[in-house]
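Every protein chain except one is present and positioned as in the full complex.
Per-chain numbering from 1; labels A, B and C assigned in written order.
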Amino acid sequence: MIVVLRPRTPEEQIQEVVGAVKRFGYEPRLIRGVELTVIACVGDERRHHTLETLTVMPQVERVMPVQKRFKLVSREFHKADSSVRVDGVTVDAHSFHVIAGPCSVESERQVLETARMVKAAGATMLRGGAFKPRTSPYDFSGLGKEGLRILKKAKQETGLPIVTEVMSPDDVAAVSEVADMIQIGTRNAQNYALLHAAGRSHKPVFLKRGMASTVEEWLNAAEHIAAEGNARIILCERGIRTFETATRFTLDLNGVAVAKKETHLPVFVDPSHGVGRADLITPLARAAVAVGCDGLMIEVHPDPKRALSDGAQQLVPGSFEEMMAALRPFAELMGRRIG
Amino acid sequence: MIVVLRPRTPEEQIQEVVGAVKRFGYEPRLIRGVELTVIACVGDERRHHTLETLTVMPQVERVMPVQKRFKLVSREFHKADSSVRVDGVTVDAHSFHVIAGPCSVESERQVLETARMVKAAGATMLRGGAFKPRTSPYDFSGLGKEGLRILKKAKQETGLPIVTEVMSPDDVAAVSEVADMIQIGTRNAQNYALLHAAGRSHKPVFLKRGMASTVEEWLNAAEHIAAEGNARIILCERGIRTFETATRFTLDLNGVAVAKKETHLPVFVDPSHGVGRADLITPLARAAVAVGCDGLMIEVHPDPKRALSDGAQQLVPGSFEEMMAALRPFAELMGRRIG
Amino acid sequence: MIVVLRPRTPEEQIQEVVGAVKRFGYEPRLIRGVELTVIACVGDERRHHTLETLTVMPQVERVMPVQKRFKLVSREFHKADSSVRVDGVTVDAHSFHVIAGPCSVESERQVLETARMVKAAGATMLRGGAFKPRTSPYDFSGLGKEGLRILKKAKQETGLPIVTEVMSPDDVAAVSEVADMIQIGTRNAQNYALLHAAGRSHKPVFLKRGMASTVEEWLNAAEHIAAEGNARIILCERGIRTFETATRFTLDLNGVAVAKKETHLPVFVDPSHGVGRADLITPLARAAVAVGCDGLMIEVHPDPKRALSDGAQQLVPGSFEEMMAALRPFAELMGRRIG
Partner (left out) sequence: MIVVLRPRTPEEQIQEVVGAVKRFGYEPRLIRGVELTVIACVGDERRHHTLETLTVMPQVERVMPVQKRFKLVSREFHKADSSVRVDGVTVDAHSFHVIAGPCSVESERQVLETARMVKAAGATMLRGGAFKPRTSPYDFSGLGKEGLRILKKAKQETGLPIVTEVMSPDDVAAVSEVADMIQIGTRNAQNYALLHAAGRSHKPVFLKRGMASTVEEWLNAAEHIAAEGNARIILCERGIRTFETATRFTLDLNGVAVAKKETHLPVFVDPSHGVGRADLITPLARAAVAVGCDGLMIEVHPDPKRALSDGAQQLVPGSFEEMMAALRPFAELMGRRIG
């Protein structure tokens, strides 16, 4: 940590801060500059108490951490790209996997039809929401356990591993019976009770970025899971909240590039939520491939205009096939094989 | 809902949209303008399916909802200001209540000392975190049940009702045994499993605004609680996430003024998190009183520089007393009595 | 500046950075920590080249400036609150001035009527746009020189000093003939050619904050004016751009409190633009007084629904009078006299 003192702080008050730094277990190194005095505090910031509390002392102008707070998920801890196995599918640096399926599980017919089609087009995992977080309590909130049953059947028929969202620690066990990978959504990205429950499960976790999370907070959320003993995590960028209203969210491909530098975990992109408009999904999916992500999550529905949730951003089967065909050569340029 | 069609849409395609609107249970009214054709769709938007899915039709440019999605918490549903009783304390349009206490419960001595002091200064409820959401898994995450025991003791000694955060549906019962009001934090503001559990409890709920929630989403979060049968809700603005880094968050007093128009529920303000710097809490607390909020939540710690969390934004007892003295005449100007 | 090196940087590469730091005129102090090595670089950051360019060296993780870049406008340079004289009116720590008038100058009758009314209600300066920045080229862009003539006449009749916006360096001379204070709008807050022209004029400058400017950038914009020799500057917060859409902008009263700490210049607030809705202006104006600002700018129009710009946020005369009456006791509590 670096503690910056206010200009012209008297010696006695400098020593008061030095004392406090020592009390917190850091070794202070005083640097007297032209206008400012700073104290470099040597010590492991993850193990010791944060010094940010020192800003309550009037002579302290600012405290700046220099160390990252996440460890297990960092590239420094594990240099090579991690691979994550989801049932029979291996996500790694050479593959490119597309998880596809409807926003919500609405009926057996809808899910089976979609599952067969997305598999034929090259998707390797099936998504579908049985438990749906909805802004309004009057919106369709998913079929729940009946939805899980339908997903199970779709797996039996197609062999596609299932990715589905869990919204409560209590549901982790039930969802894990069907899901090959459990998804934590953007609204629960800092729901620590849920992150810990996922960390204690034996399933891979698909962790969406919080719509207001910095990349650092996103990686810290993953660290919460990893610190509970589960390192099988795939990260997913799905758009952040900004002032722009032309698209539902702003897909942050900068954040994907940063995350690929900072962590060894695979990083996926969800352009369906990231743009929120079916007509822009293919260009953003291409961009996501080109920025270097490890896979995509795409919403597909046999008849989006009758969808019970997020119809505006779900692709029809034909468009999904075209998108997959369009992505293949881009993935190959990136040294990856789709599917 | 208003459906805006693209310029020069052929008649046949207009009728296709008209048909879809009818199928969803709305009555379409076609308006042919100079450049654009729009379809006004008459029907209760809360009861019917959203038409936003129609944007997947290429001839549809935009769909604009006109109705708000929350009902029970709206001023239209209940014109007068609600009052919420928290143990012996009544929050209403004539009172002004300050909930004060440490960020985290750290020890019996710390909590009791703080409780006595804030009560003497005019606070009417005690806050203190037993379960703490923390960005990093290596930070202090609260004393848990031991923290609840300490809070209970503080109530026995001072009589102050207890407000404390709950982070998981599983903890609602245990927390409710001690808490007079359960708090839902900003990171769980769209954790619907938790909102529903709070809605099924018999305790008042102190609902912080999500740091990336619009006012409308915040009120919809309250509607999730109310729709489960619990209308004893107090809203709390605590700062939103913006590009500004001089303060930890941006306290949105605009949002407070909007919320007071839109809902009958009491609206509190938490300047401690909203600014994140002890030296700016008093001016923002004054501003919050003057904008017309119904109460404040303030973090107070006997020795903030040794605090185990958020030390930078906790007031020392002396500063809290000064703040309370400073607020009194402002509250009176607003026709309210502190405490 | 603090230069943070990557973990496990070899000695040779550390010395390479040390050499670069010296070349830029700073004195490097090496601090070898547990995991990281940092170099504290002693030297006046305003006089020397920024070291941020060193991040192109692969062994450099981050460079953190510790010094603020503005000087003349800082509290460290000038401890006491500055007073700024605008024609006969003195803005200082004991007064509270309200600048009022229409968004745009539309007609002589409109301006004179408004001017008389706002003066009677306690406003001490008249605003009115003759040159209007407008998002669309097809919107009303002001009466230009005819607008200036009308403002001049309003001053002759009422004695109120005139505050009006200038949009181009070329117009500074003409506007200065009529204006007692020239205004720089939010869209020109980083238009350096205009800031420099204002800095070379002999008029006080009313500098709106850029809607995407941090407080630090806002103060740096003021420094651009001051560095040209004109220190008669009044800052004005007018709302920043965030994700919230319930109000036109988010009024940042945190930023006002920060600015009052950082600078000796007077800080005003413009709630008309900051909320963009007439019905919320009074509560936010009260909050602005209570946070400790030095004055307000308020838009008033005799018949807002016929206004040629920003009608939604202009107060009718009756509402303005009520607002002024409501503000008086709040200003008095703050130790200030309105008008």
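Rule of thumb we're sticking to: contacts are C-beta pairs under 8 Å (C-beta built on N, C-alpha and C of every residue); 3 or more make two chains touch, one makes a residue touch a chain.
All values reported here derive from a predicted model rather than from experimental measurement.
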Which displayed chains the unshown chain touches: A, B, C
Hidden-chain contact residue, picked from the options A:A115, A:I150, A:A288 or A:I338: A:A288
Option from C:Q15, C:T55 or C:T90 whose C-beta touches the chain left out: C:T55
Among A:E16, A:D170 or A:E216, the residue in touch with the chain that has been omitted: A:E216
Where the missing chain touches chain C, by residue: 20, 46-47, 49-50, 52-58, 63, 69-70, 133-139, 141, 167-171, 187-188, 190-194, 210-212, 217, 220, 223-224, 227, 241, 277-279, 304-308, 310-312, 314, 316
Sites on chain A contacted by the missing partner chain, in the whole complex: 212, 214-216, 239-240, 242-247, 249-255, 257-258, 260-261, 274-275, 279-280, 283-284, 286-292, 329-330, 333
Missing-partner contacts on chain B, residue numbers: 2, 4, 7, 29, 31-36, 38, 40, 42-44, 62, 64, 66-67, 76, 241-243, 245
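By our rule, only the chains that are shown with their structure count from here on.
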From chain B, the most remote chain by mean C-alpha position: C
Chain B and chain C, separation of their C-alpha mean positions in angstrom: 30
Cα-centroid distance, chain A relative to chain B, in whole angstrom: 25
Centroid spacing, where centroids are CA-atom means, of chain A and chain C in whole angstrom: 38
Where chain C touches two or more other chains at once, by residue number: 242-243, 245
